[in-house]
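One chain of protein is taken out of this complex; the other chains stay put.
Right after this comes subunit A.
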Amino acid sequence: MLRTLQTFPLHKDSAWDLAWNHQKNILASCSSDKTIRIFKEQMNQKTKKNEWICSSILEESHEKTIRSVDWSLDGKYLASCSFDGIVNVWKYSLKNGQNDFECIASLEGHANEVKRVKWIFSTESKNLLATCGRDKTIWIWEQINETEYECLAVLTGHSGDVKYISWMNDSKFLISSSYDETVKVWQKSKDENHWLSLDTLAGHNSTIWCCKPCGNNCILSCDQDNKIILWKPKTDIETLPEQKFLSGYSLFEEDSEKTEKNKIWQKFVVISNAHKRPIYSLEIIEPLTESNSELIFLTGSGDNSICIFSVIDSEVKIRSRYENAHPNDVNCVLYLKEKEMITSCCEDGIIKFWNFKK
């Protein structure tokens, strides 16, 4: 089911993250070598087959490791974030048939390493950008116009480095995972200007490297201790009353008993020891829906393997396992649905493209 198509040993240092532009069918990768690489498919004149090529390199924009990249949903902008504390926004266009990237904004604010960037559309179809990092905070920016960005919120609550953020149900919810061993769910207020902490999911006992929504308001998370948890809400989160009280008040102490009663997400499935080393990346292939009860997802791990899991109710199957998918930690796996492909990147900087049939 998984077959290597192409291998690119281009990055000179760890490759951390991959992002797929659904609109323009191009891929971005980022690395500790402080570069971003852009890949696109092109017809090979000899073999008459489509092939991936690295078409652009974006350099000299960050002073340190670039930890994460993401494309805006409209496909026009690429955001990159770095250990230098800066988030850059690039405008993508085609000039004379060539990819062109222009760095149009630098967002400063994080005190130090920025670990993840994620775009979403706001309800008014504006581009929103969430960033998180070692300063334990999550920032949400709105793109006012190409060069102007306004900070809508700085979310504090995690007590450690925030490793990963994902949007859920458009911009209504944001989920984050951290070195503090929790996943947090944040709910957007009606006025669209605040995100309030809705729930804290405790169950992992180590750094949570990745958290993603996996359909039906369920959340999937994976950690340093080789554990994967599938969380299910016990109530319909769409009909939750809006939390009336604004965030930011520091006078009121949380009542832990009451908070416990108000918990929304519960552990539904815990998968331990499917990998021998930390699990760094999750990718949802088939999310849960009303008509689909089989969740299919990929994992990339520090044991150099990529696994394909299937979960039906609470029954877990490892559909396939690819040992030594990379010679080193698999930092990110990404599913390119339109292409029936998977792409992955690893600690030694190699990027691979795989053929993938469900």
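Definition applied: a contact is a pair of C-beta atoms (placed from the backbone, for glycine too) under 8 Å apart; a residue touches a chain by one contact, two chains touch by 3 or more; residues count from 1.
Please note the rule applied: contacts and distances are computed from a predicted model.
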Query raised in the report: The chain dropped from view, which UniProt name applies: "Cytosolic fe-s cluster assembly factor", "UBC core domain-containing protein", "Ubiquitin-related modifier 1" or "Multifunctional methyltransferase subunit TRM112-like protein"?
Result: "Cytosolic fe-s cluster assembly factor"
**Report entry** Chain not shown: contacting residue from A:Asp17, A:Asp135, A:Glu283 or A:Asp303
**Finding:** A:Asp135
Report task. Sort through A:Glu238, A:Glu253 or A:Glu315 and give me the one touching the missing partner chain. Result -> A:Glu253
Requested in this report: Just name the one of A:Cys103, A:Val154, A:Val270 or A:Ile350 that touches the chain not displayed here.
Outcome: A:Val154
Query raised in the report: What is the set of subunit A residues that contact the non-displayed chain in the whole complex?
Result: 32, 64-65, 83, 109, 111-113, 134-135, 137, 139, 149-154, 156-157, 159-161, 179, 191, 193-194, 200, 206-207, 224, 244-255, 258, 278, 280, 302
